[in-house]
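The complex appears here without one of its protein chains, the remainder shown in place.
What follows is chain A.
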Amino acid sequence: MRADLDIIQEWIPHGSRVLDLGCGSGELLEYLQQHKAVQGYGLEIDPDNIAECVGKGLNVIEQNLDLGLANFATNSFDVVVMTQALQAVHYPDKILEEMLRVGRECIITFPNFGHWRCRWYLSTKGRMPVSEFLPYTWYNTPNIHFCTFRDFEALCHRSQLKIIERLAVDRRHRDGKLANLWPNLLGEIGIYRVTR
């Protein structure tokens, strides 16, 4: 399992109700359903991902996150998860608010644009970073709202959200001691557990 997903599953209590925003092919939901008796729902817009989730027997709803979560009742989920999608939505601040209306707690992961490799690329080449991890060109990318650890925390602060846990990982290794020492520079992916 993807390093960030492996950490997330540990944070999700057995038997809870989970909403996964941008659930992809359902990797996390499938694990949670099989190992944690979770009633999970995924929201997704990619047809192939939706078909894959349906074939796996997962609950998947075709829904565009940019249109909000108005159809979900307040406090109807224990945990709302959004992995690697924050940077791709039109209104990251609004979706964050919505996630914490619908769920008691939310777990968010995003690529850290403050990572040294991004900084190095930008400062030496003077161009928007393109890497194996973020392979898109600036004019043709689903990622329209990049942020750093510090940016995200500033948003949480402004919205008066409590950060319960924070981890920095890279794609392959789930515990980077160095990364957690200096996340904004050395963390590739930020994983946050947030509540009201």
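Going forward, contacts are C-beta pairs under 8 Å (C-beta built on N, C-alpha and C of every residue); 3 or more make two chains touch, one makes a residue touch a chain; residues count from 1.
In the analysis below, contacts and distances are computed from a predicted model.
Colleague: Going by UniProt, what is the name of the one chain that was not included in the view, given "Polar amino acid transport system permease protein", "Homoserine O-succinyltransferase", "Sulfurtransferase TusA family protein" or "ABC transporter ATP-binding protein"?
Modeller: "Homoserine O-succinyltransferase"
Colleague: Taking the entire complex into account, which one of A:6, A:62, A:93 or A:165 touches the absent chain?
Modeller: Considering all chains, including the one not shown, the answer is A:62.
Colleague: Sort through A:5, A:18 or A:50 and give me the one touching the missing partner chain.
Modeller: A:50
Colleague: Going by the touch rule given at the top, which residues of chain A touch the chain that is not shown?
Modeller: That gives, for chain A, the contact residues 17, 39, 41, 47, 50-63, 71-73, 76.
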